[in-house]
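To start, I am sharing the structure in question, which I have written as structure tokens.
All protein chains but one are shown at their positions in the complex.
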Amino acid sequence: MSFVFYMLAALSVTGALAAVLLKNTVHCALALTVAFAGLALLFLDLDAQFAGFAQILVYIGAVAILVVFAILLTKGSETPKDGVFSRTWLVGLVIAAGVFAVLGWAVIGSIRVLPQEKAVPTVTVLQIGNALVGRYVLPLEIVAVLLTAAMVGAVIVAMHEKEGEK
Amino acid sequence: MTPLASYLLVAALLFAIGLAGALTRRNAILVLIGIELMLNAANLNLIAFWRYGPHPELLTGMMFAIFSIAVAAAEAAVGLGLVIQIHRHAKTTDLDAMNRMKG
Partner (left out) sequence: MTIENPIFVTSDQIFVLLRHWALSFLPAAWQTIAGVLLSVAAIVCIFPALFALTTVFERKGLGRIQNRLGPNRVGPFGLLQPIADGIKSLTKEDIVPLSADAAVHFLAPVVLVVAVFMGFAVLPMGRNMALVDMDAGLLFYFAMGTSTELAVFMAGWSSRNKYSLLGAMRAVAQMISYEVVLLLSSVTVVMMAGSLSLTKIVEAQNHYSFGFPHWYIFTPWGCAGFVMYAIAATAETNRSPFDLPEGESELVAGYHTEYSGFKFALFFLGEYLAMFSISGLGTTLFLGGWSAPFLFLTWVPSWFWFFSKLMLSIFVFIWLRGTLPRLRQDQLMNFAWKFVLPMCLLNLFVAGIWRFLGDGWLRWMVCSAILIVAYAGMGWGEMRRGKIGPRSYRYAE
């Protein structure tokens, strides 16, 4: 495997590890951004340019900023006195390790039947556009309704209660 | 190891790290960060299978990943709105302290 792939994989995994291990919440959010960037570069390595740029635009440009704003609005930058890991952290770690073991066993066990190296598919934005309004028009409209509902719902959930109703 | 297997292993590793983060951290926002990592790992899986699969010209994997990105953004917005509202009510985001249904 190429050197670029190993570097990008190392970047993503390091960012992810830092995001779940660091004490300062804002540092975790910034490490998450590094992980997102690493994943976007992995998408570019897989010749999925549209998905890679959409990942940067949506995840780094919107989700990371949302997370950071939420941390600031909930005073998350103060470290709690009992430590940052929950009381039952060992169980969680064991479960995660178990999940990784199962997934890894499945992947390694099926190496022989996995497809080999293929030619680069040429994907133009025109093809994606045609697919979106052709074959995938129903999911597109449903996602539009979902995003509207999520936006309205998030505003209602996070809105201050009116003074008169208290 | 085939290229597809390496991508799948990286995705599995990211998924496990996200799961560990979601299960072991106290702060509710860090649980959401773990969930975002899991969704990203699944996206990586989708794109890897699209690239090395039998019919990349059908764009199925790419479309699935794009819709997944959109849905994940919406879910992050709603989830973080909920966390902010809970913080307003309980004055804390510590999940270990929120182990009762009583308001």
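Just so it is clear, A and B label the chains in written order, and each chain counts residues from 1 on its own.
Going forward, contacts are C-beta pairs under 8 Å (C-beta built on N, C-alpha and C of every residue); 3 or more make two chains touch, one makes a residue touch a chain.
The structure presented is a predicted model; accordingly, all values stated were derived computationally and were not measured.
*Asks:* Among the chains you can see, which ones touch the chain that has been omitted?
*Replies:* Listed by label, the shown chains it touches are A.
*Asks:* Among the options A:Leu57, A:Ala97 or A:Val133, which residue touches the chain absent from this view?
*Replies:* Missing-chain contact among the listed residues: A:Leu57.
*Asks:* Identify the residues of chain A touching the omitted chain, counting contacts across the whole complex.
*Replies:* Given the touch definition above, chain A has residues 26-27, 30, 33, 49-50, 53-54, 56-57, 60-62, 64-65, 68-69, 72, 124-126 touching the missing chain.
Quick note on the criterion: only the chains that are shown with their structure count from here on.
*Asks:* Counting in whole Å, what is the centre-to-centre distance of chain A and chain B, each centre being its mean C-alpha position?
*Replies:* 5
*Asks:* Please output the residues of chain A touching chain B within their complex, sorted ascending.
*Replies:* 1, 5, 9, 12-13, 16-17, 19-20, 25, 28-29, 32, 35-36, 39, 42-43, 46-48, 50-51, 54-55, 58-59, 62-63, 66-67, 69-71, 73-76, 80, 82-89, 91-93, 95-97, 99-100, 103-104, 107-108, 111, 114-118, 121, 123, 127-128, 131-132, 136, 139, 143, 146-147, 150-151, 153-155, 157-158
*Asks:* Per the contact definition, I'd like the list of chain B residues that touch chain A in the complex.
*Replies:* 1-10, 12-27, 29-30, 32-34, 36-37, 40, 43-44, 47-48, 50-54, 56-57, 59, 62-63, 65-67, 69-78, 80-85, 87, 93-96
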